[in-house]
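Right, I'll just put the structure down here and ask away after.
Rather than the whole complex, this shows some of its chains in their spots.
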Amino acid sequence: MATTGLEIKQLFSDRDDRVLFSELSFQLNAGELIQVAGPNGSGKTTLLRILAGLSSYYQGEVLWQGKSLRRQRHDYLQQLLYIGHGAGIKAVLSPLENLRWSCAVRGIRKNDANIFSALEKVGLLGFEEQPCFSLSAGQQRRVNLARLFCIPSKLWILDEPFTAIDLAGVAEIEQWLSDFVSEGGAVLLTTHHRLSFSQDFSVVDLGAMHYG
Amino acid sequence: MSISSTFHKWGSPRWFYQFSGRLLPWLAFLSMLLLVGGAIWGLAFVPPDYKQGNSFRIIYIHVPASAVAMGAYMTMAIAGAIHLIWRMKLAAVVMKSIAPIGAALTFLALLTGAVWGKPTWGTWWVWDARITSVLILFFLYLGVIALHQAFENRDAAAKACAVLAIVGAVNIPIIYWSVDWWYSLHQPASISFTGQSTIHSSMLRPLMATLAGMYLFFGWMLLLFTRAEILDRERNTRWVQNIVCGE
Amino acid sequence: MADPGLISLVYAVLRRDVVASLRRGNEWSNPLVFFVMVCSLFPLGIGPQADRLAELAPGILWVVALLASLLASDSVFRGDFDDASLEQMLLSPQPLYPQVLAKTLAHWLMTGLPLSLLSPLLGGLLHLPVEGMLPLMASLILGTCALSFVGAIGAALTVGLRKGGLLLSLIVLPLYVPVLIFGSSAVKTAIEGGVYLPQLAMLGVFFLVATALAPLAISGALRISLDQ
Amino acid sequence: MYFDNFAALIAMDGHGGYVWFSYGATVTILGILVIVAGQRRKQAERQIRSIVRRKKTSSFDSK
């Protein structure tokens, strides 16, 4: 059973004795998009951090290409791009410098051309040399999203990528996701927006909050 | 005319820029004349002090540097207060310009004092009241400069520095007085300032020259820094662009 | 002044800050631990001779207490700035002066006061003669309160900046000098058997002046820091 | 002149080093001030020129 994507089996997590989710099982294959839904506090962020390998407070199994995450961290990370709540950018550095570092940390060298085209895609051309502290909430978010285009990867895990993004921007990002998925990428994201996504996508609903 | 309208005129960067432009050559010429003339006079023509020998010739820069450094801080605090109370932009520019000049002069006072100390007291440094106070003054200057640099927003920086300069100015007399009191507790008998009485009048005249020269130099620098800052701040106005690009 | 509205305002702010600080734990225990640890570093750096340490004890204790207070004062407004509570304070129709006064007092209650109360212990560690203990504690109580208020001015000026930290030291340390001089001198005079009341009186004056005037500067500084 | 000759002026009875160092430091520090002031002005002018240039080109664009 050689599944090519992410497989979640019987996942369980709780916080302060309140069960967030239990017996959660689903599968995310190449060319698919899954939206994790649920009201505030239902555990979406918690789930995403577990799947990104940032949190280890869970029971159950997470498999990547059929093997446990914990066994092949390095391979997994090579193919994962996680964008969380945080901005991930240094305020005193410019978008260009920030993205350069992001790439270097991933082991990608000398791709200023890529970075420029990414900045153009997110609508920040003209801001590439300005320090990030002088960008608005949405612009900072866009710098972060530009990483989607400089870092080759097969799985995107995005926690509320539309936060602070204007309407035109949301439509654009949806288009990017769609393109990525049709090229065989896999996307797992949370958002409170109503996704208008051209392909099919599934929703994993963490449901209401359980009190336990 | 009312105070506010006078302030308005004086506070106008454009007016100030043009007015100071006329003053500039005079200040430069006079300060250089007095400084260089006084220095040559003091270095070569005045007889040595009977106690300290020739090392006393440092006085002709040490004393002016110390005096101007002190005065500059008060000027800076007053400019800060004017900026806060009357919201005069020019005062902020003046305040920002004084900080590096004052710090440089304070450093000069410390340096020349230390160099003078070696031949007279046999040591570079003494925790004497006056010296300690100047050191603290130097720190106060550094504080203002660092605070200004730390802000990204120019207007906020000016206001914050104004507050700091005022708080510092209120503290300076307290600091001086308490350091003096502290020193008098510990004063070792061997070291003391020899006192003004020993200064012979023939030594005094070049000192007056360099003192005046240093004040004028301070004024000159203040104008230079202020004018550069005005250009920078008003870079989007037509008059500045005309001046620089000569249309 | 005796407006019940204002008093209850001061009380509410004081209470919230004290509760938050107690709950975090670090905030009040850290300056204390810092004080203890740095004081005990000195024998290691200088050497363990009791008589020499005794001579230096007033100076060391006071300098270290001053540093602890300084470092702690970075946090007076930091948290409130980060979570935008400061915005709420500035947008309140109530005057800022009592709010700021209460916050600074709460901060001193959680840092300067415990430190002063603990100081005799450290005095013992550094072989401070017994005559010095009471003046040490008294001078620290008065002095750290003045320091807290002066430090809060610097904290308010730097709170809007990324990385306040050591910048604060730069701004505030020169202003601490008079307090340090009179504080350490009180202890030294006491050890030498002199009359140390004048020094304590001076510290009292500093304390009163700082309490009355600093909140004005702090309020102004906070407004500036938020208006960027 | 007080000193007998130039060498005596330089030596100043053994205090020459201190005195001349002080005056040298003064010249250096005051000189640095003058230079820094000039640099600030040049920097401001450079920026203004680039603004003017940008303004000119953008007004051509819009035409």
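In this document, chain identifiers A, B, C and D correspond to the written order of the chains, with residue numbering beginning at 1 in each.
The definition used in the following text is that a residue touches a chain if its C-beta (ideal position, glycine included) is under 8 Å from a C-beta of that chain, and two chains touch if they have at least 3 such contacts.
All values derive from a computational prediction rather than experimental measurement.
Novice: Each distinct protein chain appears once in the view. How many of each does the complete structure file actually contain?
Specialist: Counting every chain in the file, the stoichiometry comes out as A x2, B x1, C x2, D x1.
By definition in this document, only the chains that are shown with their structure count from here on.
Novice: Quick check on this structure: which chain has its C-alpha centroid closest to the centroid of all protein C-alpha atoms?
Specialist: It is chain C that sits nearest the middle.
Novice: Compute the distance, rounded to whole Å, between the mean C-alpha positions of chain A and chain D.
Specialist: Roughly 54 Å separates the two chain centres.
Novice: I'd like the Å distance between the centres of chain B and chain D, where a centre is the mean of that chain's Cα atoms.
Specialist: That pair's centroid distance is 17 Å.
Novice: By residue number and range, which residues of chain C touch two or more other chains?
Specialist: If we look for residues of chain C contacting two or more partner chains, we find none.
Novice: Indicate the residues of chain A shared as contacts by at least two other chains.
Specialist: If we look for residues of chain A contacting two or more partner chains, we find 133.
Novice: List the residues on chain B that touch chain D in their complex, please.
Specialist: 35, 39, 43-48, 53-55, 57-58, 61-62, 65, 100-101, 104-105, 107-108, 111-112, 115-116, 118-119, 217, 221, 224-225, 227-229, 231-232, 235-236, 240-241, 244-245
Novice: Within the complex, which stretch of chain B touches chain C?
Specialist: That would be residues 84, 136, 139-140, 142-143, 146-147, 150-153, 156, 159-160, 163-164, 166-168, 171, 174-175, 178-179, 181-182, 185 of chain B.
Novice: Would you tell me which residues of chain D are touching chain B in their complex?
Specialist: On the chain D side, the touching residues are 1-3, 9, 12-13, 15-16, 18-19, 21-23, 25-26, 29-30, 32-34, 36-38, 40-41, 43-45, 47-49, 51-52.
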